[in-house]
Every structure is written in C-alpha cells, then in structure tokens.
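Missing here: one protein chain of the complex. Every other protein chain is in place.
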Amino acid sequence: MEFVGIAAGKVVSTSAVFLILTIVGLAVARRISTCVLLFSMQSVIITAQVAATAYLENSREAWVVAGLVFTFKVLGIPYAFFWLVERLKSPRDVKASTTPAQSVFVVVVMVFISYAAVRSYVFGIRVPEDALAAAVALILTGAFLMVSRKKALMQMLGLLVLENGIFLAALTTTFGMPLVIEMGVLFDVVVGLLLMGIFTFRIRDTFEHLDVSRLRRLRG
Amino acid sequence: MMVLDVTFWSFLALLGVIVPLLQLGGRGRFVRALSIFLLLVGILAGLAVAGVCFWKNVPVTLRLPSVAAFPLSLAVDRLSAFFLFLICSVSLPVCIFSTSYVTHHYAAEKARWMWALLSLFILSMAVVVTASTGLAFLVGWELMTIVSAGLILIEGDSEERIHDVYIYLLMMHAGAAAVVAAFFLYWPYAHGLEFDALRSASMSLPAGLRGAIFLLAFVGFSTKAGIIPFHLWLPRAHPIAPSPVSALMSGVMLKTAIYGLVRFGFDFLHGGPRWSGYLVLAAGAVSGLLGVLYAIAEHDLKRLLAYHSVENIGIIYLGLGSSLLFLANGAPMWANLALIAALLHTLNHALFKSLLFLGAGAIAHSTHTLDLEKLGGLLGRMPITGAAFLVGCCSIVGLPMFNGFISEWLTFRSFLYGSNLTNTEAQVVLPLMIGILALIGGLAAACFIKVYGVAFLGRPRSTEAEHAAEAPLNMRLGMVVLALACILLGLFPLTVLSPLASLAQLLVPGSTAPEEIYFISRVIPWVALTLLGALVVMQAVRRRQRVAAIWACGLPGLTSRMQYTSTAFSKPIRSVFVSVYKPDRTVNRLPTGQSYFANSISYRSQRTTSFEKFLYRPFVDAIVAAARQVGRLQTGNIQVYLLYIFLTLVSLLVCLRFLR
Partner (left out) sequence: MTMALGAVQVLILILGAPLARGIIARIKAWFQRRQGASIWRPYAELGKLFQKEDLVPPTSSLIFILAPRVMFAAALAVAAFVPVLQPFALFGSVGDFVLMVYLLALGRFFLALGALDGGGAFGGMGASRDALISTLAEAPLLLALAAVSISARSASITGIVGGTLRQNFFEISAVHILAFAALGMVALAESGRMPVDNPTTHLELTMIHEAMTLEYSGPSLALLEWAGAVKLNIMLALLISLFGPWGMAGSLSPAALGIALGAYLLKMLVLMSVLAVIESSMAKLRMYRVPDFLGVAAALSVLAVFFTMIAKR
C-alpha cells in the first residue's frame, strides 16, 4: 500500500505537465473529434487526480466525485459529442481563426502567465503550485478556444475545458470538494450542454451552417 | 617602449600623410607603386604595434597638441590593441586585393584618389579605436564617415548614388550627434573628456545621468553598427561602394561602433544601468532575426551580404547584452565569458565578411554582374575564388572547424549559464535566447546554401557566367590569406582566446578566464582530426567514376533555366515568414483582357520596407511639418522683421524690469 501511496503522490505532482500537453494538443487540433478525445484525456487525468486526492485525504466524498467525473466527463459527454457530430453532418473542421503556430504561441504565453500569477498567490500556502497553475491554464485555454474557434460545437467544448479548469482549481485549493458543490456544478454544466445541443440543431436548421461568426445578422 | 612609439608614429604618418601626398601629388608609375608599397608597410607597422600590445600587454601613448580646452592624444591599451589588430589584419588582404581591383576598374586619376582616400579611411578607423580623449575619438569618427562617403562617390555619381550617400551621411551624423551628446554629458564631471577622467568620473555619476549616457551612446553606436531600426543606410551604402571599400565598411567600420559600445558600457560605465542588458539583448535579437530574414529574400549578392552584416552585429549584441545582464546581476565570471564570445565574434565577422565581400568583388570583376539569378557554375571556372568563398560561407554559417563556430559556441554556452542566476526574468530570458540564436543560425545556413549553390554550383545561368575567368593573382592572394586566417582561427582559437580572456578580465573586474575557452580549444582539433581522417580514408578507397548526364525526364537535355533560382530556393522560407515580408505582388498579363491566351506574363513581388513606411516616413513628415510651421515666421516683409526686432527690445526691457 506504500507503493500506492507513492504512486498517488506522483500522480498529483506530475499531472500538470500532461495537462499542458493536452492544452498544446487542443491548440493545434484541426478536427472536432481530436478535440473531444483530448478533452476526455484531460478528464481522465483529472479523475486520476481526484482519486489520488481521495486516497491521500481518506475522504469518501472525493471517491464519489471521482466516479461522477469519470461517468460524466470521460464517458458521457464525449459520447454525446460524437453523437452530435454524427447527427449534425457538418464538416468536421474546427474552423480556427488563428493558424496552429499562432495558437500554440498564445497557449505558451498563457501557460507562462498562469505560472507567474499562481506563484505570487501560493507563497506560504500548502497548495500544489503545479496543479493550480495547470488549472488556470485550462481556464485560459477554454476561453481562448471559445474566442478563436468559429464552430458552435467548439464553443461548447471550450466551455467544458473551462469548467475542467475551474473544477481542478477548486480541487487543489480545497483538497476534495464538498459533494454538494460538485453536484451543483456538474448539473449546471449538463443542463447548459443540453440547451446548447438543442440550439445547435436549431441554428443548423435555420441557417444551414454552424459558423458562429456568420450569426451577426441577428443584430437588431 | 621607444620602438613601439616610433612604429606607431610611422604607421600614422605613412597612412595619414605620406601615402595620400605621394598618390595625389606624385607623377609616374614608380611613385604610385612606391606609395602602395608604403601603404602596405604602414599597415604592417600598425599590425605589429597592435600585436605586441594585445599579446604582450604593452601600452603605447601618444600626445598631440590640444585644441582649445580639449586635449588630443592616442593610446593603445589592450582593448584598442585588439581592435587595431582587427583593423590592420583585415586591411592588409583588402589592400592586396585592391592593387588588382583598382588597376582594372578605375582610370589613373580616379585610382589615385581611391588609394589616397583608402589610406585615410584606414587611418581614421585606427584613430577612432586608439583615441584616448573625446576630441580624438570624434575627429576620427567624423573622418571615417566623410572619407567613406567620398570613396562611395568615386565609383560614380549618378542621381541614385547621391541620394543613397545623402541618406548615409544623414544617419551617420544623427548617430554622431548622439555620441557627442553622450560625451558632453560628462562635461561637468570630467573637463577635457580624457578617457581616464571619464572612467574615474563614472563612479560619481547620478543614476539618471548614467542611464542617459548609456542610452545616448547606445543609440549613437547602434546607428553606426546597423542595428534595426537604425539600419536603413546599410543596404543602401554597402552595395554601391567598390568591393574593397564594402569589405572595409562591413568588416571593419561596423566594428568601431562595437568598440565604442564596449568602451562606454564596460570601461566607462562599468556595466551601465540595470536595464542595459535587456535593451542590448532585445536589439540584438531583433536585428539578428530580421537581418537574416531580409537577407534570404535578396538576390543581389552585395545587398544580401550587407543584411547579413546586420544579422552578425545582432549576434554580437546578443553576446554583449548577456554580458551586461550578468554584470548587473553580480555574476562577473559569466559576464567575462559572454564578453569574450562577443569580442571573438567581432574579429571573426571582420575576417569572414571581408572575405565574402572580396569574393563578391572577384565575381563582379569576372562576370560584371552581382545578380545571383545570372550566375552559376563559377566553381569550375574560378576554383581558387570558389574555394575561398566556400571557406567564408562555412565560417559565417558557424560550421565546426571554422572560426564562426567558436564564437557562436561561446555565446551558446554563456546563455546556458543564465539559468544559474537568481533573477527570474534573466533565468528565463537567457536560455530562450538559445532558441533565437539557433533560429538565426539555421536561417543563415539556408541563405548561404542558396548563395553558394546558386552562384558557384550547377550550370551557368548567363553567358557572362559561362565565360567567367579566374580572378587576377593579387585578388586571389587577398582572399586566400583571409580564408587561411578563418581556418586557422577555427582550429586553433586559443591563440586569440587567451589574450581576449585577459582583456575581458580588465573590463569585467573580479573574474578569471573561463574554462570554456580551454575546453573548446582541446576538442576542436580532435573533431577536426576525426572528420579529416574519415574523409582521407574514404577518398583513398574510391572506385572509378564515369561522367554521365543526369536524367532529364526524357527531354533532350537540361538547360540552366531548369535549375532552381535564388528566389525559388528561398520561397518556402519566405512563405513561412510572410508576415515579416508582407510582399505586394503584381501580375501582368499581355495582351490584357485575355487571361487564358496571354503572350507574356510578368510577375513582380516587392517586399514592403516596413521600417521606412511606419517609422521613418511619419518621423520625417512630422519634422517637415514642424519646420513648415516655424517657417511661417519668415514672411519676407521688411516691416515684419523690424517688428520682430522691436518686440525683442520691448521684451528685454520688460524682463529687465522684472528681474530687479
């Protein structure tokens, strides 16, 4: 069990770099399915982190949260996305407004900023700095995805990545979220996604495309 | 030492007085040959003085009568000796080259002026680096600018040339104004502006003044050195000068600016303000990258080499900037290493850049064109020139076994030490400069593959290139001397590195010679031995070879037009960096209106010169607008002028009333 303890500790401390690898992947991905896969990989890493924290803090709530995250974010939501992509029959392209090289540059700068911002905050607090910085980087990446990708599905995915970041930030600062908060956030996200899913169909049916930048004719 | 003093005096006298007088006043071929011989003797004298002072650390001082309150004296201390050595060791092969070049290209009258001005040019650069008072420095500085402008105008004085020379003089004087201001800010602390006084006065300067002096000196010397955005004159002035003069301007004159910056930054100000390192690093990175990117897009050989000078000055600035940064953060050991790297690159660049410009001169001599698109296959026709040019290309790219590698390697190593600093910004910035220097090196390699491959290899692309003949003996001699210097310095760098280490110890107090210099001096011969040994073995076991035409896809034969041109070669890189070039393209089809049945299609792609459009044009327009506003005072009406005098009197009386 000693070994499991060590492994759990290692998971918490090294997951940051794998999250950053997925962030770089999201910046350069050109197809929606690639982005969804990267999102599910992120969720797997976060599940592992929750499980490790649960083991280290001996908290039963956290195990439940880990199970929830796994079911929803690793299995449920990606499956829903793939189903949506299939049904919408729209081009699989991500429709980025920046080239992959520019996106990667922006992402690297965001990682720098998150580390710089977190550093001044964690002075004296027992917070794993790497994980918190990765969380902030995830939030910024989610926002960047929503801004720079013109497909409506990518807006949803950006929101999901952002929520991943918020979740991870809460996890690292509170060492196991109270279950109630997690349920609340999760349901919030699920309902939001449901609504966005319905609206995507409506947008596609009305306008024949899913390009968000072309929705400007809705101005009054 | 008496002998040294006499030698130095003779160097100055020969180059400054005797040779010009003999050239301009003397008649007959014997007198002119004698004066050229005396010029070479004079340069050798200077070389001897510089060598003794640099290697044996023997200073030389010369006092000249002072002018008004300003003393005038020259002194050769170790830093000046290094730069004097640089000047003389490059001038010697260039003058040997010129003996052939001038006789072939100029009529007797112009040739005399050429030689006279050439010797004055070398003298002025020597005065700049050996000056030990402010006045001597500024006199030499001014003389350098004026004489080089004269040398450019000797080549011809068409409208375009005069315009380019005008821009050159303007920018040089703007830089000189900044340098003069930097000197004169010392005035309250060191009357007379002697360098010793300046050095000791710097201890007592207030911080704001130190920053101002450094900034002014930086702006002034960077204008001369060709740092972006002050580089505008470089690609205009260097290509239109005669080739030996281009070699001297690019190889040596730019280095006097480096000398000035090192003097001010390290000797006088002992490192300058805390932000000095970042400023110099940023300037170096921008110049290095943009310089090489602009160079890749060029197909005029001399303009390409001029932009490469901008790039290499950028690399020198990277070394200087990291040295200043280490100094400001209290790490003299690594500041020492970075300074050695920058100074060695100065010497290396002088050597290989002048070699490349002399090669360009030889190509221009044989083919009468410098357009890369019209050259090709010259290696078979000009083997010695081609071999020397190859050495120059390998050196500038920084390949091992040549001198450029040593200085780039030292610069890389100094960046690695940045991670040991405690200052977090420096900890990140310096290792990231490794990436920038690597990118610059890679782009330079691509550019010189293009230059050498298109000019010297493959098939000739024009009849001039096809009938090119080998360059005359003196030209070849000058180039071979420089090429040998590059190779020897690349294989045995310790000869120059150990005195440079002592020099750096003087400029960066509290440091010892870094062990990297011994490290690289031990490794390089082994690597060279391995490479050459492998090559010899492979050549020895060579089998027979047969000449056979290459596959031409079934066509009767390949023509030279089927090869890659210089523009085609650089196209992938230009496409990737299109945001830097912002080309504007025009395609014309004749006859117009029938795009599918055109008889001829012309394509023109012009790079936007962003600095001219966004920096200089608005600046110049603002000045002209302001001047126009002030010009409204001149109405031409006599009564208005009388009114001005009357108003001045009245205001004086009013001031007098209120001062009581």
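To keep things simple, chains are lettered A and B as they appear, and every chain counts its residues starting from 1.
The definition used in the following text is that a residue touches a chain if its C-beta (ideal position, glycine included) is under 8 Å from a C-beta of that chain, and two chains touch if they have at least 3 such contacts.
None of the values given here were measured: they were computed from a predicted structure.
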Which residue of A:V107, A:L162 or A:L210 touches the chain not shown here:
A:V107
For the chain that's not shown, point to the residue among B:V527, B:L590, B:A626 or B:L643 touching it.
B:V527
Among B:I434, B:L477, B:L506 or B:A598, which one touches the chain that has been omitted from the display?
B:I434
Out of B:R161, B:H270 or B:K571, which touches the unshown chain?
B:K571
Missing-partner contacts on chain B, residue numbers:
377, 379-380, 386, 394, 397-401, 405, 408-409, 412-413, 415-416, 419, 424, 427-428, 431-432, 434-436, 438-439, 441-443, 445-446, 448-450, 452-454, 456-459, 519, 522-523, 526-527, 530-531, 534-535, 538-539, 542-552, 558, 562-564, 568-573, 575-576
Residues of chain A touching the missing chain are 6, 10, 14, 16-18, 20-21, 24, 28, 99-101, 104-105, 107-108, 111-112, 115, 130
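By our rule, only the chains that are shown with their structure count from here on.
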Whole-angstrom distance, CA centroid of chain A to CA centroid of chain B, is 52
